[in-house]
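Every protein chain except one is present and positioned as in the full complex.
Order of writing sets the chain letters: A, B and C. Residues in each chain are counted from 1.
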Amino acid sequence: MQMRAGYYTGDRTYEVREIPDREPEDDEVKIEVAWCGLCGTDIHKFEGKNGASPVIPPIILGHECSGIVTAVGPKVKYFKPGDRVAADPSYGCGKCSYCQQGLPNFCLERHGVAKGFSDYVYPPEQNVYKVSEKLDLKNAAFAEPLSCVIHGLDLIQIRSGSAVVIYGLGSIGSLMLQMVKLSGASVIIVVEREKEKQKLALELGADYAVDDKEIEKLAETFNIDYVIECIGLKATMEQSLKIAGKNARVLLFGLGDPDEPVSMNQFEAYTKELSIYTSYLNPNTTKRAVALLESRKLDTDAIISASLDLEEMGEELKTQKYAKKGKVMVRLTGKH
Amino acid sequence: MQMRAGYYTGDRTYEVREIPDREPEDDEVKIEVAWCGLCGTDIHKFEGKNGASPVIPPIILGHECSGIVTAVGPKVKYFKPGDRVAADPSYGCGKCSYCQQGLPNFCLERHGVAKGFSDYVYPPEQNVYKVSEKLDLKNAAFAEPLSCVIHGLDLIQIRSGSAVVIYGLGSIGSLMLQMVKLSGASVIIVVEREKEKQKLALELGADYAVDDKEIEKLAETFNIDYVIECIGLKATMEQSLKIAGKNARVLLFGLGDPDEPVSMNQFEAYTKELSIYTSYLNPNTTKRAVALLESRKLDTDAIISASLDLEEMGEELKTQKYAKKGKVMVRLTGKH
Amino acid sequence: MQMRAGYYTGDRTYEVREIPDREPEDDEVKIEVAWCGLCGTDIHKFEGKNGASPVIPPIILGHECSGIVTAVGPKVKYFKPGDRVAADPSYGCGKCSYCQQGLPNFCLERHGVAKGFSDYVYPPEQNVYKVSEKLDLKNAAFAEPLSCVIHGLDLIQIRSGSAVVIYGLGSIGSLMLQMVKLSGASVIIVVEREKEKQKLALELGADYAVDDKEIEKLAETFNIDYVIECIGLKATMEQSLKIAGKNARVLLFGLGDPDEPVSMNQFEAYTKELSIYTSYLNPNTTKRAVALLESRKLDTDAIISASLDLEEMGEELKTQKYAKKGKVMVRLTGKH
Partner (left out) sequence: MQMRAGYYTGDRTYEVREIPDREPEDDEVKIEVAWCGLCGTDIHKFEGKNGASPVIPPIILGHECSGIVTAVGPKVKYFKPGDRVAADPSYGCGKCSYCQQGLPNFCLERHGVAKGFSDYVYPPEQNVYKVSEKLDLKNAAFAEPLSCVIHGLDLIQIRSGSAVVIYGLGSIGSLMLQMVKLSGASVIIVVEREKEKQKLALELGADYAVDDKEIEKLAETFNIDYVIECIGLKATMEQSLKIAGKNARVLLFGLGDPDEPVSMNQFEAYTKELSIYTSYLNPNTTKRAVALLESRKLDTDAIISASLDLEEMGEELKTQKYAKKGKVMVRLTGKH
């Protein structure tokens, strides 16, 4: 059998190719993909930027997918055809020194096991999570980005009653905002330049939505206890350190450009006793992400800017017409 | 000048007496009380039960009050007449060995400094908290019980995506439920026998409301990650340990009868790696409680079962007609 | 080829049998066992008591072993013949819902993979840890009990400058004492009845060694911040709760008899804000245990009461002549 797969083929080109389908081996779960989210990383790859690991085309894009199990390998124990599932793309080998310490995000063999821009994916069972009937498969595809957000928030442990600033209301910032709402924060401020996104921020539960000039004034009226940067720009990361108040924690969740180091006034940070965090992937948090999505306590629909077919993604990768507005969902079977 | 004060005078008797008013000294803030919540502890005192410290009547009842500043002592720095405030009744001396360690709830000199069943209270400035215009004074009187709830939840640090059981939907349980909703829990189950309170639980955000028989069955379908007991009965505390799942934390927030020890099967607890917490008062959490009340992210109105005058409290203390249904608010000036 | 294995054959009987040796498969590492520690669990099994899981003889005893790799399965990546290693007996499947959450101690498939009372063991690679030349293999066999102790201490997070009480100076208590010494405790008190063990306690770094009567008086002169029970008796577990001071944490590390529930005065616990912990196995801590043993910051030699041959273990299991005095090490090859 043949299946489709959406490839980045190098030089800012995208192509849907027909490739052979196969049966699952060992503990692999064969999933007929329903939906796959488009992630900033996919765009980075398309634009030829290397991320954590170098990108050598052709590669299949996508890693935020959900679907229905169609077959299972002989060693699979917990899944059967018909199961509705979400996949965590990050494989941990279990045996390297980091995996042995319970740090699978640093796995020496770590690699992606669910390239979701394709009709089928074959992740090992350890990367697959059941999804209950309460949750439709389009929203289930948020499991991966949400699991990253959960990990980031685990690191900073927001105290209830705090004042929290979130920079950027892209798809990550939108999830972050909703999770911060569920953290007991008493004041939530979103920093965004676009009016439309400021409006969305208020709808999703922000108390204030301001731009990167207004925030400096606003930060004088509160002691900002937490800042969560979800953009990755030098300017906004440096501003995060500046507006952070006494005893504050700053989470630099957005990814900075390796060539543009962030400048930190350590003495100033000391007088506020700042602590600064980065967050790397999603170790052991996917099950919690699925549980939260199933609970319907987050409104992920509100973040989706478009639902496109696999064939439409070349255009979208070039123009980012919808990606600039929110989360783009790629329809494979499009099942619920 | 004279002022009224509601006394427990011994032998299950309550009396409103006229006593002399006075001016604030040193760093005392004189507050004209607007509202004072009735707490289970007040009822305990009325019924002759000793709490953490022995009760020697006559004593003025109440410790959950809000009001308006009318005068300040000569050393007061942060308040002036007209300020709308809430008071934390728990005084920490600052100099005993526990206060020196940042543990004012264990202060060797600890005593109540805001007996709110009276027209005026005189707490030292360190126990007074400003309340913004956003929050009316009746709801501001929840600052004390909420600050206790916040401290309890600080101890167990709920991970987002967890399944949480709350026992009892009295006024404490109702606050706890709303704070747990803001903790990122994915499943919240309230255990209550009364149908009406079960209904309230669902309205306030519980996913399930069951009685103490049904919970045992329900606990088989989830791994219960947290149990928060807000009743204080031997039976429900022991059941809390039983229904708790693998890796669970159990917070025994309700106060047990000293004569009815809780029985714990340590071996069974070990196979689940249970940890069991108690929570003592509200160290350093009042400011956060006020911030949360101001944010209007909690619905404290929904918990109030009656607003009564000081003179009506004798009857209420005897019958607990409204106290059994929710929070009773005592109206002093009744200002907003 | 044949190899020896020390069996519990039921009815308080021990037998060394010859069984066929085999080659390692898949990701198995074949280890020629050098030493294996005798654990209380082995004695429990010998005495017909069930632990966490029912015991159906005949079974090979032992689970705290070290040795030298002689062969590796075809999928093994990090080991080769000649490597000096210690084994963690607790297997986590990686794919059940607990393993997916990073909680391998609750693995639904968990089982022992290194029955060390035998000439060879075949654990999967994920359970094997390299041991540097700095550490001899007899002491390396402490990796498993030490990893359990580390996990228990992780749960209670001892603050430097604290007063800590440890109950019991068996082999677990002796490791606990040395780790508590490395926790920054300012006062360490060991509770033991035997004079000889009290003497050892002082040698290993305790500031006081008293019996279970004297401790009650001593606990009045300090605020005991942590109590770590390493015996498992109802009486000492209940005393632990009693002597614990304000703001204390109590770790019930010893395993209680399921038929003798511990009685807890919840109200008294509340006035001290006690928290009570149990500790289940050793999730992800073996690498740290090996690192600590390699650092030679612990004196494990001081805990060893005897080094016996596999054939001598029947006598020892019956009499517990040496087990009562400290750690018994079973010599397989006896290599260093």
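The criterion applied here is as follows: a residue touches a chain if its C-beta (ideal position, glycine included) is under 8 Å from a C-beta of that chain, and two chains touch if they have at least 3 such contacts.
Note that the coordinates shown come from a computational prediction; the quantities given were computed from them, not determined experimentally.
**Student:** Using the whole complex, pick out the displayed chains that touch the missing one.
**Tutor:** Output: missing chain touches A, B, C.
**Student:** If the hidden chain were put back, which of C:103, C:153 or C:215 would touch it?
**Tutor:** Spelled out, the listed residue whose C-beta touches the missing chain is C:153.
**Student:** Using the definition of touch stated at the top, determine which of B:49, B:80 or B:95 touches the missing chain.
**Tutor:** Checking each option in B:49, B:80 or B:95, the one touching the absent chain turns out to be B:95.
**Student:** Determine and list the chain B residues touching the chain excluded from the picture.
**Tutor:** 27, 77-78, 92, 94-97, 99-102, 104, 124-126, 129, 283-284, 286-288
**Student:** For the chain that got dropped from the picture, name the residues of chain A it touches.
**Tutor:** Looking at chain A, the ones touching the missing chain are residues 52, 98, 103, 105-106, 155, 232, 237, 246-247, 252, 255-258, 261-280.
**Student:** Could you pull out which residues of chain C are in touch with the chain that's been left out?
**Tutor:** Within chain C, the residues touching the omitted chain are 150, 153-154, 157, 159-163, 179, 181-184, 186-187, 207, 285, 287-289, 291-292, 294-295, 297.
Here is the rule we go by: only the chains that are shown with their structure count from here on.
**Student:** If I superpose the C-alpha trace of chain A onto chain C, what rotation angle comes out, expressed in steps of 5 degrees from 0 to 180?
**Tutor:** Result for this pair is 180 degrees.
**Student:** Looking only at residue numbers at the chain A/chain B interface, is the share used by both copies over half or under half? Answer same or different.
**Tutor:** Same, since over half the interface numbering is common to both chains.
**Student:** Where the CA atoms of chain B average out and where those of chain C average out, how many Å apart are those spots?
**Tutor:** 43
**Student:** As a quick test, compute the distance in whole Å between the mean CA positions of chain A and chain B.
**Tutor:** 39
**Student:** For chain C, which residues are shared contacts with two or more other chains?
**Tutor:** none
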